[in-house]
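Complex shown without one protein chain; remaining protein chains in place.
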Amino acid sequence: MNSFGRYFRVSIFGESHGPAIGIVMDGVPAGIPLSEDDFTEDIDRRRSGGDGTTPRREPDCPEILSGVHDGFTTGAPLTVIIKNENAHSSDYDLFRDMPRPGHADRAASVKWNGYNDMRGGGHFSGRLTLPIVAAGVVAKKILCRNAMIPINARCIEIGGIDFSSGMKIMYICDNIEASEPSDTCRFGPCEECPSRSAVEVLPIPVIAAIERAMEAGDSLGGVVECVVEGLPAGLGEPFFDSVESLISHAVFAIPGVRGIEFGDGFRASKMKGSEHNDPIGKDGLPQKNGAGGINGGITNGAPVVFRVALKPTSSIRKKQHTMNFAKGEMSDLSVPGRHDSCFALRAPVVVEAMTAIVLADLVRMPI
Amino acid sequence: MNSFGRYFRVSIFGESHGPAIGIVMDGVPAGIPLSEDDFTEDIDRRRSGGDGTTPRREPDCPEILSGVHDGFTTGAPLTVIIKNENAHSSDYDLFRDMPRPGHADRAASVKWNGYNDMRGGGHFSGRLTLPIVAAGVVAKKILCRNAMIPINARCIEIGGIDFSSGMKIMYICDNIEASEPSDTCRFGPCEECPSRSAVEVLPIPVIAAIERAMEAGDSLGGVVECVVEGLPAGLGEPFFDSVESLISHAVFAIPGVRGIEFGDGFRASKMKGSEHNDPIGKDGLPQKNGAGGINGGITNGAPVVFRVALKPTSSIRKKQHTMNFAKGEMSDLSVPGRHDSCFALRAPVVVEAMTAIVLADLVRMPI
Amino acid sequence: MNSFGRYFRVSIFGESHGPAIGIVMDGVPAGIPLSEDDFTEDIDRRRSGGDGTTPRREPDCPEILSGVHDGFTTGAPLTVIIKNENAHSSDYDLFRDMPRPGHADRAASVKWNGYNDMRGGGHFSGRLTLPIVAAGVVAKKILCRNAMIPINARCIEIGGIDFSSGMKIMYICDNIEASEPSDTCRFGPCEECPSRSAVEVLPIPVIAAIERAMEAGDSLGGVVECVVEGLPAGLGEPFFDSVESLISHAVFAIPGVRGIEFGDGFRASKMKGSEHNDPIGKDGLPQKNGAGGINGGITNGAPVVFRVALKPTSSIRKKQHTMNFAKGEMSDLSVPGRHDSCFALRAPVVVEAMTAIVLADLVRMPI
Partner (left out) sequence: MNSFGRYFRVSIFGESHGPAIGIVMDGVPAGIPLSEDDFTEDIDRRRSGGDGTTPRREPDCPEILSGVHDGFTTGAPLTVIIKNENAHSSDYDLFRDMPRPGHADRAASVKWNGYNDMRGGGHFSGRLTLPIVAAGVVAKKILCRNAMIPINARCIEIGGIDFSSGMKIMYICDNIEASEPSDTCRFGPCEECPSRSAVEVLPIPVIAAIERAMEAGDSLGGVVECVVEGLPAGLGEPFFDSVESLISHAVFAIPGVRGIEFGDGFRASKMKGSEHNDPIGKDGLPQKNGAGGINGGITNGAPVVFRVALKPTSSIRKKQHTMNFAKGEMSDLSVPGRHDSCFALRAPVVVEAMTAIVLADLVRMPI
């Protein structure tokens, strides 16, 4: 089924080339200020990929159909839709005969006996992460009603290049880019300079790798790390509603996820107990946080930390030799159209949204 | 909450040192042959760790309280309990004051305001995997009612030593162990020899690493790989009930899991699309199975393959410097009692059980 | 929460004067033919109250947002919305100060701390039965995929006047109404007469009672009986998913329902066992059906029969003396606007829809 959550529940719907995609949120407390503008920032982050380029305001504007009145949530189910533009749907007839490698085309056709809407990937389209981002905006607001609980996800690896030590900050002053802030410019001391800005940029080798992949009609994968601070200890349940169970459940609902690990993750399996174990400090918190903020499925008060592996984009221009069921023989396929060469760059805000959806549910769980 | 599944649902209960632990299974079809003996094999695998030693029959005998009559499931809820033996519960008073590093002692006390039963880890004990293994036995029977769907999990890495290419087979003939079968023995040709047997044994370096850890009062982690064959294409749902979502949800309910990855997993994030993508063959199946048998959350007909990272055992004899809340100061703690030095060795049958629980639910989902 | 069902699940949303009301259906099988025209008949029945007047085609046209492609359901979530027209919302400011007797105005304001949308009753409006009727249309199609399972609900009592023996049939021929078909008319033998029609009409005393209530600015209640034929034996579960549990759960979600009874219902509590018990006949079916088609929560193969008590419409023109919270004193209230004088007349198709929603869920339950 296509819904998730017990106390804060989302139900997703829509196909890429149908009239609209959307999400219903149930369990939204009454009295939270909300307008359509609140979605802009995260929708923009999803669109631009946070790759340092100026976010552009494009037509993917969410419309609130229900659950908000006079600028506040009403307590009733909150529905957001995003209308689809007309698209060249005929492009997709091909994929019924020749399912795209790495895509759900084939599995979906078997599941739904050929009735699935294949245009733009239909219900399987990455476009469906748009309503998830919208729900994430509401979830973040629920989460932060009583205390600040910031969720921050970012790419830490692209195409095998690890930049987890942090993205490079570029300083732009007087239209000159530099890796360090300039001391002075024609406006005077740097701190007060009106033209000064600092942006996170991908490391040069990553940008180069992306460009090479694009030129080759190929694509890259990546790893997203997510950190949640400010969560109280005691959330989650020992077994089936462990915090890891719930987060991984939601994160694997993001198209293209291949793995998830918490805290020390796969590295923990190579460690000794004395290395991985976390002595508890005077503040009651683990001192190294190798468990990623969770013990026995329950938050322990330290930041929740996890990493998500995202595969390279499946739709590539580069030729692939795959089955053509109409012809009954293997043929070459070059997927037409414009596609992300690395959708992992756009994934952090989606991972944040899923995390917020899970945590909004958890903080509403009665203790 | 402590239940899982929509069509085949399990509800787990019990504390390590309470009267009994158990599990209720709802949605078991009527007419499946089942007796208490059916649990023996998997319960033994969990106990012995499958490390090549002879499994011993010990008192952890499941009792069927409901749902079985005259040797067949009745269709009504099926309940299995395992009684707990008397244990030295006083040992555990210490951990209220001085929560064990790596354990849920502290998080559980915060969550339940100190009312949690801490004896033996209480409801957080690894002993609770016993009823999960029992439910797995029933789930495997449900799964294989109409077709063979074998689930096989095994350790592929212990203490950082990768032996994924397969465990060594030791041939025992006439009480002599050898790495190759002997051609002859006093009974005649090897094939008919009544005393001949072959067992999987851990590689020597792994056994040595375990022994070193035990001597040092320390512990090791490991990685378990699970392969499911025979699943039809079309199981699962696009978003929140993706096969990965459901399996990861259940697997993270196993105490001590730190990560999970499907198919190429974290390695996929370092690959190009043209490498990771799976051309579909004439048989309609992906040719490399880098997606681990799942596309868009839906099974594609290829084997489902995933790997689980397990942390080293938390309870270690080796001294740890951690907070003593009674004294209000950091103190040394050496966890007393006998503990696994590597519980990952006992985990494969638990991973199989969780997988079977998920898949029994999925195959009962109407299409 | 505002969703219902396990295998066929509906999630309702919307407020009476918001942009739109709607419903998401999850678990719809792929391949069912469906267009927006399919909703017309039941939507018309809900509108006109089935009181013998000509149904008019009005603007409450459902739009399918997702889950249908090329005239067939796709298997993905099916969303239907109905846009709201502009309405005189200012009318409703009054009711915040002076909650209407019999309405949810007061309870909703307490629940949602005054943030609820009160315009037109907001999320509590009877208008929300419109998407339920739409979901009922889809549910009926699911139910009848393999076998005919007709669901028929009708009013059997209005304003205390019992007409359960059946509504009167009026024959209209050549524009002349008569209680019996005429043998001949100018077109020739009656059977082939192109202008001939037969309509069910309410008994004269009921029509008179309704008119008297309208004149007095008052309202009437009624009883709806629902009969489901063709259900196989064996649906439902012994305890919490008994057929009665599920149907009553859904039926009490209809605004204004005060009671429900199955088979002999409340009359059964006055009977002796030898009277109420149902001997089983040679066909394996109960011979009197006093249990309403259900034993031990499970369908027994006989028609499922139940009756629903509906209260009189709460919004009345007649003066009521009730609390004015703004003034802090009791005042007279005459609810303005046009309201049904007996919404029970429009309820049968809503009861059918709820029943279909429950049964579509039940027939999809694996056995």
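Lettered A, B and C in written order, each chain numbered from 1.
To be clear about the criterion, a residue touches a chain if its C-beta (ideal position, glycine included) is under 8 Å from a C-beta of that chain, and two chains touch if they have at least 3 such contacts.
Nothing here was measured: the structure is a model prediction, and the numbers come from that model.
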Which listed residue, C:66, C:84 or C:248, touches the chain dropped from view?
C:248
Option from C:22, C:62, C:120 or C:312 whose C-beta touches the chain left out
C:312
Which chain B residues touch the hidden chain?
1-3, 9, 11-15, 18-22, 24, 26-27, 30-31, 63-67, 69, 72-79, 81, 111-113, 115-117, 119, 122-123
Which chain C residues would touch the chain omitted from the figure, given the whole complex?
1-4, 6, 12, 99, 101-104, 106-108, 110-112, 123-124, 128, 157, 159-160, 213, 218-223, 233-242, 244-246, 248-250, 252-253, 255, 257-266, 268-282, 284, 286, 291-292, 294-301, 309-316, 318, 320-323, 325, 329-330, 344, 367
Even though one chain is hidden, which residues of chain A still touch it in the full complex?
6-7, 27, 29, 76, 238, 364-367
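Going forward, only the chains that are shown with their structure count from here on.
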Residue-number overlap at the chain A/chain B interface, same or different (half cut)
same
Taking each chain's centre as the mean of its CA atoms, how far is chain B from chain C in angstrom?
50
With chain centres defined as C-alpha means, what is the inter-centre distance between chain A and chain C in Å?
42
Mind checking the centre-to-centre distance between chain A and chain B? Centres are C-alpha means, answer in whole Å.
30
Residues within chain B bordering two or more other chains
6, 238, 367
